[in-house]
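The structure that follows is given in the form of structure tokens.
Moving on, here comes chain A:
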Amino acid sequence: MARVTLDTLRKEFDRGTIVAVDDIDLEIEDGEFVTVVGPSGCGKTTTLRMVAGLEEPTSGAVRFDDEDVTDMHAKERPVAMVFQNYALYPHKTVLGNMEFGLKMSTDMTAEERRERVTEMAEMMGIADLLDDKPDELSGGQKQRVALGRAIAREPEVFLFDEPLSNLDAKLRTEMRAEIQKLQKEFGVTAMYVTHDQEEAMTMGDRLAILNDGELQQVGKPTEVYENPVNEFVAGFIGSPSMNFIDVEVETDGSSATIRSDDAGLAFELSDEYVTGHELKNAPYTLGIRPENIRIVEHPTGDETLASTVEVVEPIGSDNYVHLTVNEDFLARSTPDVLPEAGDEVGVVFEEADIHLFDAETGEDVFLTEEEIAAAVA
Partner candidate 1 sequence: MARLRAAVPFSNRDWGLLLVIPGVILFSSFMLYPIVYLFYISLTDATFAGSVIGGGADLIGLDNYVQLLSDSQFWTSMTTTWLFVAVSLVIKVFLAVGIALLLNHARVFGKRYMRAAVIVPLGFPGIFTITVWRGMFSDARFGVFNTILGRYNGVMSSLSAPEILLFDVPIGFLSGRWEAFFAYVTTEVWLAYPFMVIIIVSALQDVPRELHEAAMVDGAGFLERFRTVTLPAIRRPVLFASILTGATAFQQFLIPWVFNQGGPARQNELIIVYGYREAISFNEFGLSAAILIVAIAVIGLFMYAAVRYGGLAEGVGDE
Partner candidate 2 sequence: ISTGGDGGDGSDGSDESDGSDGSDGSGGSDESDDSDDSAGVDDPGTATLWTDLSDGEDEAMSTYVDQFESETGHTINKEEPGGELDQQLETAIPSGEGPDSWVWAHDWVGRFAVREDPPFLYDASDDIDSLDAFTETAQQAVQYDGAVHGLPFASETVALFYNEDMVDEPPETLDDMVSVMDEYHNPENGEYGLSYPVTDPYFVSGFIQAYGGDIFDEENLEVTLDSDECKQGMDALETLFDYVPADPGYESQIVAFADGAAPFAINGPWEIANLSGEIDNLGVTTLPTVDGNNPRSYSGIQTFYFSAMLSDADQSTIDATTGLAEWYTTNEDIVETNAAEQGYIPVLTSVVEDGDLSSDVQAFAQQVDHGVPIPTHPDMNDVWDPLTNALTNVFNGDEESDAALDSAAETIRENQ
């Protein structure tokens, strides 16, 4: 119900020695669901807290629609937040927890509040729990109550700080669907912080990736997955993560070969790739996702490269084949491909699937300037 704009938002701690959030620009459309991911300590929580008004930005602004709310106190912002550990008021019943926001920010009578909360609770399947205290609830129920509390106020912006990280896998999947459903139903703008790959990929309309306080890329999950703008994003998104090989490019302008002597790799790029991008004779990092690697159990010598199987982890639906190409080189294959450890195998990948990152800047050289520019808009 509100467009949220972060305008060169910055937060420093300890008199500037720690830059938790480094001039972030981000626009979240009305009703959009944006997930924010990044490694621990990258500033996700801090960003969220600035939007909620719990932390004062060092510089920059937060706008809801066109109103600048940077100096507005948390209690006046039309936001609701779901905390990692739920932060339910331990002495209040579920009803009390859920109606608290209404009590504080509306003029509803107790009657009306109760009605609204009951309705909400029924929707979320926790109507039976209204008179229980939080410590009588299971993790999933607590999570639902926290959600219900946040929704009950009908906020314009929804903030989530790793709300599912304390739940077990099964419950997590369930709650994920629930949150998405609710968000769509109410059409609330949402910002969702997580460090869980899968959540990040599946839940958001768009995905924002932070590292070291800086925004790396923003985009649709599949876009980000397919076209990571830099090595960091490429390595961070996707599980198991992308394999990287240090390579040299040899080019004479019309043809180019990617070469890694350690890995025994010599990959000739097609003209299309050579002409479309500016390649230099320089070190690069080649990236290839595990699922884009095909294992040839009986190598004929035509494969992209040859390698030895280190270990095979069958996870049922797939097999993870660890190869000796370099440390942590992993191919994901179907369960029927089951080489033994020590086997010599062939490794094949397609030109279309490879990523090439500048060894210095880490940027993907196959992307155009515009694509890169668009990635953080």
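Assorted remarks:
The criterion applied here is as follows: contacts are C-beta pairs under 8 Å (C-beta built on N, C-alpha and C of every residue); 3 or more make two chains touch, one makes a residue touch a chain; residues count from 1.
Per the selection procedure, all candidates are chains of the complex that A comes from, given by their letters.
In this text, all values refer to a predicted model and were calculated from it rather than measured experimentally.
Candidate 1 is the partner touching chain A in this complex, chosen from 1 or 2. Residues 49, 52-54, 73-77, 79-81, 83-85, 87-92, 100-101, 104-105, 149, 153, 159 of chain A are the ones touching candidate 1 in the complex.
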